[in-house]
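The structure appears right after this line, and notes come after that.
Note that this complex is displayed minus one protein chain, with the remaining chains in position.
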Amino acid sequence: MRVLYDLLIEPFSAPFMQRALLEVLLLAVPGGVLGSWIVLRRLAFYTHAAGTAAFPGLVVAGPWGLPPQLTALACGLGLAGGLSGLTRTRRVDLDAAIGLGLVLALAIGVILASDLYESGSGVDRLLFGTLIGLGTTDVWLTAGLALVALGANVALRRPWLAGGFDPASARSLGVRARMGDWLLLALIALAVVAALEAVGALLVAVIFVLPAATARLVFVRLTALQLASVGLAAAEGVAGLWLARRLDIGPGPALAMIGGALFAVTAGMRALPRQVAAAPSAPGARA
Amino acid sequence: MTAAPVVAVRRLSGGYVAGDGALVDVNFEVWPGQVIAVLAPNGGGKTTLFRALLGELPFSSGEIELPHRPAYVPQTERSRLDFPVSALDVALMGAYGRTPWYRRLSSADREVGRAALDRVGLADRSRSPFGTLSGGQRQRVLIARALVQEAPVILLDEPLSGVDRVSATHIEEIFADLSAEGRALLIATHDIAQARRSDRVLCLARGQVAFGPPDVTLSTDVLRRTYGAELIVLDESTAVAVDHHAH
Partner (left out) sequence: MLDVLLEPFADGIGQRALMEVVLVGVVCGPLGVWILLFRQTYAAESISHAMLPGLVIAALAGFPLLLGAAGGVLAAAGAIALAGRDERVGPDVAVAVAITTLFGLGAALALSPEAPPRIGELLFGDLLGVSEGDLVATGLLAAAVVAVLAGSHRALALAAFDPVGARSLGTRPGPIAFLLLVLLGLTTLAAVQSLGNLLVLALIVAPAAAALNLTSRLGPALALAAALTVAAGVSGLYLSWYLDLAGGASVALCAVALFGLSLLRRPARATGRPLRVFGRAPIDVFTGTR
C-alpha cells in the first residue's frame, strides 16, 4: 500500500505539482473541444505554427519585463493576421504561408535569444515547458480559456460545421463562415498561449492534436468525439505529469511520449483486423 | 407569376477569381420558373459569375438585382467526405440561415429536411454518413440542401458531371419539377444537349457571347466563339465540348 502511494500519489504532493495538475486538467477542456475541430478542419499545422510563432514573444518577455502570455498572444495574433493578409493576395496558399510565418518567427526568436540569453538553459524551458514555473495566473487564465472554448463551441458550431464541410456554399447558406474561421484561428492562438508555459512552444500539439487524433480513430460523431477527446486529454495530462516528475523532464516531452504511444496502440488495434483479413494495401504517405 | 425578374444582371464587368476569367459586360434576366444553361469553357467566367451572384465578389461596374439570396449547389468534390455529417445533417444545413445560433433547429425544419431528401429519392439514406454515398447521391443531397433553403433561385455548378445514369435522370426530373413550381435554375454545364433543353442559354467566354433561347442562340458560330478550339462539331445539329474534368 505504501509502495503504491509512493509510486502514484507522492509525486503530486508538492504544491507546484498540484497547480500543474489543475492546469493540465483545465487544459484538457480546450484541448479536447478545440482539438476536435483542429483535427476535423485540418488545422494541425496552423496550431503547431501558432505555438512555435510564440517563441520570440516568450524570449523577450522576461528580459523586457512583460507578461509572457501577452507577448506570446501578440505573436500568435500577428501570425493569424499575417496569414490572412498573405492568403488574401491569393498568391501563396495557406500551407506555404504558415511555413513562411513560422520561419520568420523562429529566426527572429533565435536572434533575440542569442542576444538576451547567454546560456541555452532558458531557451530549453521555452521550448519544452516547465512544471515549476506554473503560477496561479496561468491557472486562472486557463480556466477562463476553458469557459471561452466551451462557449464558442456552442455559439459557432454551425459556422464551423458548415464552413468546414463546404466553404463554397457557406455564404449562400447565410452562415458567417468567414467570421467563424477567423474566430477559430484566434481562439486556437489564445489556447496555444495558455498551454505554452506548461508544454513549451514546440509541443503544443500534445494537448491540441494528439488526444483528439486518437479519439477520432474511435469516435466519429462530433459530440462523442469532443467528449472522448477531453477525457483522453485529461488522462494523458495526469499520466504525463507523473512521468515528467519521475523522469525530471519537462511536461511537453512526457505528454508527447504518452500521447504518441496511445495513438499508436489505438491505430494498431484498428489496423489489426484488417491486416489479418485483407491483402496489404498500397504503402506510402498521403499527399 | 410575379412582374419582376428574380435575377437581373446589367453591364456586369470585373471580378477576378484565380483560375477563372473576369466578366466583361454581361447582361441577362431570369424569370421565375426558367431554366438557364450557362455554357463556358474553363476559365471562361462561369465561376466568377456564380461568385458574383452569391455576393462574394466585388465587381468594377454594372449591377446585379437579386432580391433573394440564391441557393448554391456546388460540385460534390468541393465537400469534405470525412466530415461527421449524415445526409440529413447536410440537408438541414439549408435551415441554418433562418435559425438563430442559440436555437435548435425546429421540428418543422427537420420535417422539411426529411421531405427534401425524400424528394430527391434518398429518404432511406438520411442517416448515412455523407462520405459513404455515391457521387450521384451526394449531388442529390446537396440539391436537397438547396431545397431546404426554400430559395427562389438556385445556382448549380455542373450538377450532372460524373454522376451515374440513375441519379442523372432523377436529377433532371427534379429540375423539371422545380421549374414547374416557379423556381429559377441557373445550371452551369458543358453538356450542349442539356443546354438545348433549357429555356435560355447564356454563353460566356470572358465576356458574354450570347444570351437567348437555345434554338436561336446555339448556332455553331456561337459555340465556336464560346469554346474556341475545345469544340468538336459532329454535324449540323450536334456539337460536343471537350470535357476537362477527369473525375
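Every chain is named by a letter (A and B) in the order it is written, and numbering of its residues begins at 1.
As a working rule, a residue touches a chain if its C-beta (ideal position, glycine included) is under 8 Å from a C-beta of that chain, and two chains touch if they have at least 3 such contacts.
Only a predicted model underlies this, so the values are computations on that prediction, with no experimental measurement involved.
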### Query
For the chain left off this view, which of B:77, B:111, B:124 or B:221 is in contact with it?
B:77
### Per the touch definition above, residue among A:77, A:104 or A:155 touching the missing chain
A:104
### Query
Of A:34, A:145, A:187 or A:206, which residue touches the hidden chain?
A:206
### Task
Identify the residue among A:17, A:39 or A:75 that touches the chain left out of the display.
A:39
## Note on the structure
Across the whole complex, the chain not displayed is touched by chain A residues 39, 41-48, 83-84, 87-96, 98-100, 102-104, 106-108, 110-111, 114, 120, 123-124, 127-128, 164, 167-168, 170, 181, 184-185, 202-203, 205-206, 209-210, 213, 216-217, 220, 247-250, 252-257, 259-261, 263-264, 267, 270-271, 281-287
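The rule is simple: only the chains that are shown with their structure count from here on.
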#### Entry: Complex contact set, residues of chain A against chain B
40, 90, 155-158, 161-162, 164-169, 171-175, 220-222, 225
## Note on the structure
chain B contacts chain A in the complex at 18, 54-56, 69-74, 78-80, 83-85, 90, 93-94, 96-98, 101-102, 129, 142, 145, 149, 151, 155
